[in-house]
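Shown here: the complex without one of its protein chains, the others still in place.
Chain lettering (A, B and C) follows the sequence in which the chains are written, and residue indices restart at 1 in each chain.
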């Protein structure tokens, strides 16, 4: 079992011309917010969610704080209060507005935030037009990958915001949805199983590798795997209906203890956003639609994914298993594509291009059995950006592969996403192993 | 001790021409919202607070539900979902959106709510242009007094919303503030005390009296009062600083047990909206300003008012004492005046005209020692509007007199406002008795 | 309408010989605890409840703190830590163990607390054997009435503790229960109504009156009453079943808003301690028994009492109405009688003697419509005992009359008991007025 360069990802991730890359990434954020009203962009529907206008400002603050202030010639802050308002969690940078109170800020409004973005963009473009030292270029690339992560968060968050409204409004006009069946070439029924030998494999990213990677993907290191099989497709809504019809949400023996407690406390009986109303419907970014049995199931927690796997007589793959398989596949799937956001078909709520058969990437993030922990020899970056990933390495599980709300070019085989086991508002699904 | 017609109030409260009155009241609501952005109008800063746009819609829903739907010829609802979204607490009218989640509704936005108001206004003006039966006219007048109450709530609520923003933004451009000293003709020091004989007095409103009154003001009934004295002015910020300097917030013996618990749990050490920053400042609708020792103290809870009175060797008046004195005074004071909202001086955050000496009305609501309970023989109206006042008659205390955010013409000597003992976001102050 | 001495109460309340009185009261506390195990006496089932052994110690601490320490010659504290552990709420006496954590104290155990009682009793009896100044005698009498209040609390609290046990254990061996029908001479059906003229009446207790009274019963003062009628018996369980069968707990229009919220939040569908199991059963101090339709209903909150009265087309009496009627009646009813605790019949869980027809006293405390507020001219005592009653005068309602767990001789016509409107663990019922 081997791979060329598993951390290389999509060539577009290299963002060769920094000015072009900067413009493209920044433009997509604005495009995603463009159909949302001032009111839409202000609401925070739960502590985990941030208002759209906050995402627009925070991604801008990132460049202002980590690039322009230390490295921009004679850069002047747009507003000295914004450091307090739009710092997310960087303790080293100073005090910040409480996360759960982001929705209490009516001001600055969207017009001021648009002006803030223009102010920072102008300074960034001036800086990028000049020769930039490697250290600064690295921070810019980090800022762009950071903004891509917030693009997905923006989509996750506005979906949650709109779902709290009994009018069930759509984020955008409906477009045709893609069926997994179109891609994997068959309908319901058992997934196919593909066997792998296991043995001693290397996973993770070389620190010195080309292209971009987050600190949590390194270092590359050896892991021993027993032989295993991986399903050739994610679990679908049709599969999930089978679990539900077999009493999946009412049988304690299928659940982890914390999961069973959560099922009872939250009254879960279906994935998040599903509604029972003359059959099962699902709230999507296009409004309420019938559940499509052939689509990958989405918005399930780790607890649910784990219970489903137990019910199916299987288990979730470890992240090492997943990565070992993915390293041999191109990073192709349904991603959020800024080049053609509108005409493309829709899979699981977002904007996506054509999908490779048996792809591991795109559509839905796949829960793994692995807790989110540092790789052996993991080191954080010096300074405030060292807080980016490392300090969250407890009480979370790893997800792999990306979703149709992940910007194209953002993920790669070594990419590690992570959420708490009870979390459901990400575009999270699963694939079985055994 | 006697009075002419203590429930008569300001002649403007009679709202003689219903069409004129309707237009004036509705216009003031829009005027109050006019400087607020879409973002400002969307935020809910605590469960007690409602977003500005919700107030604009709910007051409209009141006319739609209680006047137009039963009595408007061929009236068509603007949107069938609005009944669910904008019902406040009328159980008899059906299910409704949870109060604490009003801030999660980005839609309908302010443009749609403006259209809703125009739609209902057009139907109302058509209805009022025709001869209206007394029953309908009474509901219209109730709807207008209801909207006036929400005008004050709108001002209270947006003040709280803006106060949660670390930028401390102003609601409107600053204008000069009025000092109590201007009105009562002297500065700090002891209030004057005016004695009253007590005896058997009548308070409350005759059910058959002319003009408008809420159901909770009736019936008129006899109460026996011991002789008492009432201060000739409300307690000022200067008085309150004396209480604070004497350890008022740290001396348990001054406090009711529930009050002392609240002081500790909430960390109260000054009235709400006061900030210690190079001396005491106060957040107002005009932004942060120095505390003015001669202004009536405002935004204090019943617990604080009660503790202050005990510290001062006095007590709060009962509502019967207050009303008996007020019945002999004209309803003059600093009120919210729609005819001259802009050029007038400012007392305690709002828009006010000149103030009568020793006035009992306007400036700040005055906590009384009386629990909010039904008068002997109290009866609620039939139907849903019977829920207007009666069902809140427990766990609250009565306030009297009106504030500078109360629309002129809205209050009268018999008017009973009420809030829980811990509440501070109303424009609530106090006056001593002994 | 007049009365001899409405505050005189039962002659036994005068406690003429202080040593006898002291011994009798202290012995009853021990008798009440005598059948309870060490484990029973340790548990605290909710923050409002105190463990039995805490009641035994706290009543002892009261004598130690307010009598022996200031007035006992060369008295030595039993244990210097007990001041911290057994102070209930007297801020002036110093810091104290948090109320909600009384059940976390396994030590001192019941043997040490018995020794503490003996230590204090010996010192008290020595003190009482000498001539005691009036000031000290007054504190002793206050301590005895205080202990009588805790006797009822002890019974209320242990009932709640035992009710949390799924074994539903009995406090004592079952004895025959008394039926209201036995006393008032008839079965179910409408209560009789007795009319009163109203007018200007005096209520409350003269400060200089003989015998004992709490500070909150004074001063005597004039109140004006409209003519009214009072039911000749409390509401029974049979009456209450009618309310339940008519949907009483599901009809929002019958409830105060806070009450309706509480009904939903708590899932109330019957009085506290009622259990549906092959018909309605009730958990009593004698274990689970069938609901007796002729007994006074008990363990209902103010919210429920108020809703019931509305349903019945009546209302609750004010405390002034209740007292005016009671002043003409002897203080006779079913009380907790230390002279014959065992052979007597049982009404509503406790130990009671024969019951006078139409009695207002005993059986159950009766909720009144009156908020618990100071009487005009109310003054607290100087020093720590001034915290006894006054600081609780907010957010509570007054109950009158006493229950079968109230020690005989403890109540009188002017006696004011009080609980929050949501409280159900007292022996609280109601009587209608109109």
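The rule is simple: a contact is a pair of C-beta atoms (placed from the backbone, for glycine too) under 8 Å apart; a residue touches a chain by one contact, two chains touch by 3 or more.
Quick caveat: nothing in here was measured; it's all calculated off a predicted structure.
Enquirer: If I'm reading the header right, one chain is hidden. Which shown chains does it touch across the whole complex?
Expert: Contacts of the unshown chain, counting the full complex: A, C.
Enquirer: In the full complex, which of A:336, A:360 or A:421 touches the chain missing from this view?
Expert: A:421
Enquirer: Which one, C:97, C:251 or C:434, makes contact with the chain that was left out?
Expert: Spelled out, the listed residue whose C-beta touches the missing chain is C:97.
Enquirer: Give the residue, chosen from A:302, A:322 or A:415, that touches the chain omitted from the document.
Expert: A:302
Enquirer: Of the residues in subunit C, which ones touch the absent chain?
Expert: 37-43, 45, 53, 81, 84-85, 97, 101, 103-110, 161-162, 164-167, 169
Enquirer: Could I get the residues of subunit A that touch the absent chain, sorted low to high?
Expert: Its contact residues with the unshown chain are 89, 91-92, 200, 221-224, 226, 252-253, 255-260, 302-303, 306, 369-371, 373-374, 376-377, 387, 391-395, 397, 421.
Everything below uses one rule, namely that only the chains that are shown with their structure count from here on.
Enquirer: If each chain is a dot and touching chains are joined, what shape do you get: line, ring, star, complete or other?
Expert: line
Enquirer: Between subunit A and subunit B, what's the gap in Å when you average each chain's C-alpha atoms?
Expert: 48
Enquirer: So, what's the distance in Å between the C-alpha centres of subunit C and subunit B?
Expert: Inter-chain centre distance comes to 39 Å.
Enquirer: Averaging over Cα atoms per chain, report the distance between subunit A and subunit C in Å.
Expert: So the centroids are 61 Å from each other.
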